[in-house]
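Take this structure first; my questions come after.
A single protein chain has been removed from this complex, and every other one stays in its place.
And now, chain A:
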Amino acid sequence: MAAASPAQQKTEHPKPRRNVELILLLIALTIGIGAQVLVGITLEDTIDQQYWIEGAIQAGLALAFHIALRVRAKYADPFILPIVVTLNGLGIAMIHRLDFTDRYAGAEVADRQLLWTAISMGAAILLLTLLKDHRKLRQLTYISLVLSVILLFLPIVPGLGQDIQGAQVWINIGGMSFQPGELAKITLAIFFAGFLANNRDLILLAGKKIGRMTFPRIQDLAPLFFAWLLALGVLIVQNDLGNALMFFGLFVAVIYVATSRISWVVIGFLFVAAGALLAYQFVWHARNRFDIWLNAFDDEIYEQAFGSHQLVQGLFGLAHGGLTGTGLGSGSPDIVALANSDMIIVAFGEELGFIGLAAMLVLYLILFSRYMRAGLGTRDHFGKLLAVAFAVVLVLQVFVVVGGITRVIPMSGLVSPFLAAGGSALLANWLIVALVLLISHAARRPIVVGPMLNTTGEGASGTEDPLRIKEGGGAK
């Protein structure tokens, strides 16, 4: 029973902080819709009804999400939604801006992106409402594995798959292109988190100590080896370097967090090195990317088909933006191929400059920090591992995309989360947002425990059956 005194309740029960979220959300909408209006003023001179309708749709969706959180997960992290709404809004504005260029003339990609935003946010709200608690997903550990394999290899099914830009990651359903691999990010994260949460103790206890590092037994390496094979399969079969890197990085990070053993990271890097070597030897696509990375400015590589033209023009675009950028609508971002999807970061870098792009990277940094904060705060292992998995997915996506564009690493086809045009990635990332919000809700949700329950230390099980404080209850 709720027997704690008001004073104790004040320290034990954190505030829901939904009002903070609302204020931040208003700022986020101002930025996103404001950018859209700026594009209109710069490139069209008039702001017609369309702008206000689209702005209202964005605001309506964000507020619906906010209300869903108030009802279903009121202790959820208040920063995540505003940041994501900001990035998504900026993405739509930039896509809209690129619709004015010759490259995308008449395509109205922005309208499609807004439609996908609505679908994605609707799906995320639905997931949030129906799931209620992330721990239910733990039961789906092995189903997730099966789903992942199906999703990843769907694009190579004859008649269903499509080859676009040399990568076989698309399927065609009723004229609409969809990247099922994007959803595999979620199912694989669930599988890794579930599997490691279940087998953590076993992996932790067994092992050989060499020097200061404890190395796992060979049979415990099997899942890692499996993840590695999966990544290589994705790479070889689908020519998708970015996703291969992301899946493997994801697994290494999660297994490290599960065991706290640096040896896993070392082994992971060895596998990456071996995989990279194999890919370089046998996969033309990977070797090509590698050559482009090292010799981007070489005239021969610049001129050849699938050469460094895109990368080099991207660098020119970033350089042209300089510190302050040309201003929204005043650059020439359409010179770069795939300007509104894979290379949208370049468009931002050119028109908003280093300052604008750095600010957006800081938003990403805060966002994945909040994901990890949810993992730190939640009490169950599965939740921790799942939150970290999603955070790593976000970090790796951003790093692979921006790193590829800025020549930190070889370029590979991933899209900037929430910014780039593309429905499947948007849907997957919004579903992740819903799941992380649920985890963060579980992390910050106050628990009232009876005297007999162990609420501290390892293995605390108080979260298993929380007694909830009703709204407006004794916590005043």
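The rule is short, and it goes like this: contacts are C-beta pairs under 8 Å (C-beta built on N, C-alpha and C of every residue); 3 or more make two chains touch, one makes a residue touch a chain; residues count from 1.
One rule holds in what follows: contacts and distances are computed from a predicted model.
Within the choices "Molybdopterin oxidoreductase", "Amino acid ABC transporter permease", "Deoxyribose-phosphate aldolase" or "Penicillin-binding protein 2", the name that UniProt assigns to the complex's undisplayed chain is "Penicillin-binding protein 2". Among A:H66, A:H320 or A:R445, the one in contact with the hidden chain is A:H320. For the options A:G40, A:G375, A:P410 or A:G423, the residue in contact with the chain missing from this view is A:G375. For the chain left out of this panel, the touching residue among A:I171, A:A258, A:L328 or A:I344 is A:A258.
Interface note for the absent chain: among A:L328, A:A391 or A:V433, the touching residue is A:A391.
Hidden from this view is one chain, which touches chain A at 101, 253, 256-260, 297, 302, 312-313, 315-324, 326, 330-332, 335, 349-350, 353-354, 357-358, 361, 364-365, 368-369, 372, 375-376, 381, 384, 388, 391-392, 395, 398-399, 402-403, 406-408.
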